[in-house]
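Take this structure first; my questions come after.
The other protein chains are all here in position, but one chain of the complex has been omitted.
Going in written order, the chains are labelled A, B and C, and every chain counts its residues from 1.
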Amino acid sequence: MQSTITSIDHYFSTRKRTEKFCQPLSIEDYTPQVVEHASPMKWQLGHTTWFFETFLLTKYLDGYECFDQQFSYLFNSYYNNVGKRIARNNRGVLTRPSVERVYEYRHYVDRHIELLFSQDVDIELEELLKTGIYHEEQHQELMYTDLKLMFYHHPFKTTYKEGGSLLRDENTSPAEWITIKEGVYEIGHQGDDFCYDNELGRHKVYLHEFAISNNYVTNEEFIAFINDGGYEKFDYWLDEGWAWVQKNEITQPLYWEEINGIWHEFTYGGDQVINPKGILAHINFYEADAFARWKGMRLPTEFEWEIAAKQFQWGKRWEWTNSAYLPYPGFKTAEGALGEYNGKFMINQMVLRGGSVATSPNHSRITYRNFFHPHFRWQYTGIRLAK
Amino acid sequence: MQSTITSIDHYFSTRKRTEKFCQPLSIEDYTPQVVEHASPMKWQLGHTTWFFETFLLTKYLDGYECFDQQFSYLFNSYYNNVGKRIARNNRGVLTRPSVERVYEYRHYVDRHIELLFSQDVDIELEELLKTGIYHEEQHQELMYTDLKLMFYHHPFKTTYKEGGSLLRDENTSPAEWITIKEGVYEIGHQGDDFCYDNELGRHKVYLHEFAISNNYVTNEEFIAFINDGGYEKFDYWLDEGWAWVQKNEITQPLYWEEINGIWHEFTYGGDQVINPKGILAHINFYEADAFARWKGMRLPTEFEWEIAAKQFQWGKRWEWTNSAYLPYPGFKTAEGALGEYNGKFMINQMVLRGGSVATSPNHSRITYRNFFHPHFRWQYTGIRLAK
Amino acid sequence: MQSTITSIDHYFSTRKRTEKFCQPLSIEDYTPQVVEHASPMKWQLGHTTWFFETFLLTKYLDGYECFDQQFSYLFNSYYNNVGKRIARNNRGVLTRPSVERVYEYRHYVDRHIELLFSQDVDIELEELLKTGIYHEEQHQELMYTDLKLMFYHHPFKTTYKEGGSLLRDENTSPAEWITIKEGVYEIGHQGDDFCYDNELGRHKVYLHEFAISNNYVTNEEFIAFINDGGYEKFDYWLDEGWAWVQKNEITQPLYWEEINGIWHEFTYGGDQVINPKGILAHINFYEADAFARWKGMRLPTEFEWEIAAKQFQWGKRWEWTNSAYLPYPGFKTAEGALGEYNGKFMINQMVLRGGSVATSPNHSRITYRNFFHPHFRWQYTGIRLAK
Partner (left out) sequence: MQSTITSIDHYFSTRKRTEKFCQPLSIEDYTPQVVEHASPMKWQLGHTTWFFETFLLTKYLDGYECFDQQFSYLFNSYYNNVGKRIARNNRGVLTRPSVERVYEYRHYVDRHIELLFSQDVDIELEELLKTGIYHEEQHQELMYTDLKLMFYHHPFKTTYKEGGSLLRDENTSPAEWITIKEGVYEIGHQGDDFCYDNELGRHKVYLHEFAISNNYVTNEEFIAFINDGGYEKFDYWLDEGWAWVQKNEITQPLYWEEINGIWHEFTYGGDQVINPKGILAHINFYEADAFARWKGMRLPTEFEWEIAAKQFQWGKRWEWTNSAYLPYPGFKTAEGALGEYNGKFMINQMVLRGGSVATSPNHSRITYRNFFHPHFRWQYTGIRLAK
């Protein structure tokens, strides 16, 4: 079938959104890598493009010539099946190719994708295009959070652009508890819409009765935890969490700083006074779990969250659940390199549900399973309590 | 009520079993700590005794005088509530107290426990005694595995005693698959028998139909995995597992060595030729998971295991499940220091079910939840496949 | 007195030489820091400028306004007396200021230096200007070697510019031994020309008779060492050197690679076939010492070198001596921040004498004492034998 207007349009709007985000950057901003888990902008611009070239153009467009053979090595992330790749912590040395040439690469691939999809394409190719688009949307979120972290590491905390505004999200409803009755529920994706392999295998789970908050935890609630010695009493913490607090001398969420007795947070516009009613962000699983225990409550499981989510507003923070990232019953890894996408990370990570202010539009859904190691804080992570 | 014969008898038989195990050791064997996660024998002798002194004698025996005030610091393991404690990786410097004095400590506490339980004791105290006994039984298993590891680290692989025999466990039934039907099942401990807090909160789970092997994976099955390049192909491995293999250049299970083309394993009696029909031991979660994927199968969840276990023989190996160690619904942490026992480790660990040749008699039960980080191999861990 | 034509001319020719060297670079090349001991180009451009601003303009030019207050923090290297400074291994995060702004900084300072020296200046100020010029010349050498190292770290070993030529230096005289008679000799700088504090304190030393080669060791001589198992036999190595070889699995000099049985070296123009007659470069002290022992000879002391140097050609390689970097009798540290220049590094470093192809013109002299830790290889270091 010929590509629907929607897919190829979605492709181009996604590609442009990425580049628009980078517009205020100087050439120098594209290259450094400040921590291993955050990648340079240049690398992400190249990597998302490499994905389309590798999984679509080289396989389906007759006579396609690779833009540059070396890019396959430089811009592969973790796909062992696609050959050797640059070490994850070595992405900051990519002075070459230049930023300019990476943009040329993007536009070269764009033109060929357009060509490929001007012909009749089968459904499988259509699906691959969607996967590539969603992949780039995931990287848009990472670019947003990785860049913030890079600015923060600069000795003078540089900013994205003048007047970048404070994150002012607040809960919009009065707080209340939503109760879900005990019983068998269905979990996982259904229907023809796009989803990742880790959401598939719709299956039944048994839930015992529980209550879940319709609101996120706010900054002022977390300040109360801090003021009550939350970071100083091991009773609230998992053993590993307490070790993390002590080794790193943690006393507040990432990006927070108390200046003359007033809490500030680092934003895209620099340090700003914290909004007490604002929704808490940038805490890791250990902190989320400790906060919940301090409250005498707990975090929901991912299944509880999925069943209750129709009844509350979500999408401003990725929410830590108390579920480890594991396969659903009947989970099947896709064949080939794309099969590495999700399954091989199913160990030592916790599931997050929801979405965040940095998430691309239309990219979040109720069955989406995000996952991170419990110590990471650079995403827009938040807390929703259960009991 | 007066202590039942059973409990105080159980106390003394357990205490004696510990000391009998240590009988062949030289004084020098009691002190070294070869890795952080394995403790010296002397420390374990003291720590199990400290448990009874701290949680029973100092609280319930009028006029009890501590054997030595410093021991509380030296022999505390991770109970933050009971004061400062020696760093976990620093237990190998305990030249003093002498081995002799630690035995005096044990017998001093034994006499006072006997005195305490010669009186009428309430049910709570009875429960504490049981907890202490089970705690010491857990350490008997650790002593068995920690000592083996220490012998193995010696440049010449010393042995426990001459003629210590090879581990010759074999599966005793013909291999078959046990099938469990889809439906709601109950999980967790019930009844009055002793159990740990993490087994409580009996609750319902929904299981989809599955099949599980009645037998353990054998040495020769694992050798086939090795011979087929199991340690060389990343496709079988979780991403973290593959990193572990590469960083540590792993090519076989712990204690295995190929000598002139013949596989040997290090035992309490030294290196011995591997029994092909023997039950595989000393693999970590990554290896268990990779083996299962190579077979086109998977590891069972802890819930599948618990439901199916009535239908197969178990107890020779701790079996890795594909369940993360997390609280059951309604999990409650006990008040006080004993509350630290299990809950605070519920992150980044995988559940093991069953029991092993090193497990104390009467210490394993179908609802017991053991847990370790996925990279550990020094326990008698094994594999049971599911599909 | 009014500044002599010479000094201010020397200033401007030095400043321009620095910028000319940077001309072929892309913006991206200025920022990364690949190892702790090599600094980014941008930082070096700023740091050499900061030196003139801090030690001359802010002190001697009335009404001078700093270009940017933050630069003092960013571009200080190790002068504790001049306030806080950025950590040495954190120089690669300086995305801001932009390259463009650093050049503005340079030119702003240039204009003010011109202004300052258009007036009558006293001899002290003249000396400070010279120190700043020599300081920048030292950094020209570092920029040359640091940039080469950065290019080498790129996954595809990028190059400075197309056709950058191979290092083709060869010895120009027939090999012979120069013999120096036993006796008392004078060491150290004399006269009014510029020198560093560590060369001062001209003093007497007693030398026993020795012979020193008039030539450098060549590539083919070092290949003979390699072919004879030089990197495999501990007998030739200092204990620390042998540990360095084994830990890092060293089998050749830095930048060397054997491709299809032919030795290549990485140059500013990429990998090129080694010239056997070329003068060896990029070996560390351990390698120089091991080579000498393999030859049955030794490295000269810095005193032997200084006395003999009038009789041989030098200046193409920094030459490792067997002298530790220590103060001359009567060594005095200068007052104030400039006093930190040399004295505080007088531990655990070895003296190098001579100069190299990367050394700025007129920057080397017979009494000059360079010094590095014995494991460094990224300078153009070479070997001259003694016996």
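In this section, contacts are C-beta pairs under 8 Å (C-beta built on N, C-alpha and C of every residue); 3 or more make two chains touch, one makes a residue touch a chain.
Model, not experiment: these values are computed from the prediction.
Undergrad: The chain left out here touches which displayed chains?
TA: It touches the following shown chains in the full complex: B, C.
Undergrad: Among B:V93, B:L115, B:A243 or B:V273, exactly one should touch the missing chain; which is it?
TA: Touching the chain that is not displayed is residue B:V93.
Undergrad: Tell me which residue among C:I180, C:V205, C:I283 or C:A309 touches the hidden chain in the full complex.
TA: C:V205
Undergrad: Touching the missing chain, which residues of chain C?
TA: 78, 80-81, 184, 203-206, 208, 210, 234-235, 237-242, 285-286, 289, 298, 322-324, 326-327, 329-330, 344-348, 350, 374
Undergrad: Just the residue numbers, please: which parts of chain B touch the chain that's not shown?
TA: Against the missing chain, chain B presents residues 26-32, 34, 42, 70, 73-74, 86, 90, 92-96, 98-99, 150, 153-156, 158.
Please note the rule applied: only the chains that are shown with their structure count from here on.
Undergrad: Hey, what chains does chain A share as contacts with chain C?
TA: Chains touching both chain A and chain C: none.
Undergrad: Need the central chain here, defined by C-alpha centroid distance to the all-chain C-alpha centroid.
TA: Of all chains shown, the one whose C-alpha centroid lies nearest the global centroid is A.
Undergrad: Just curious, how far off is chain C from chain A if you go by their C-alpha centres, in Å?
TA: Between these chains, centre-to-centre, one finds 46 Å.
Undergrad: Return the distance between the CA-based centres of chain B and chain C, expressed in whole Å.
TA: 58
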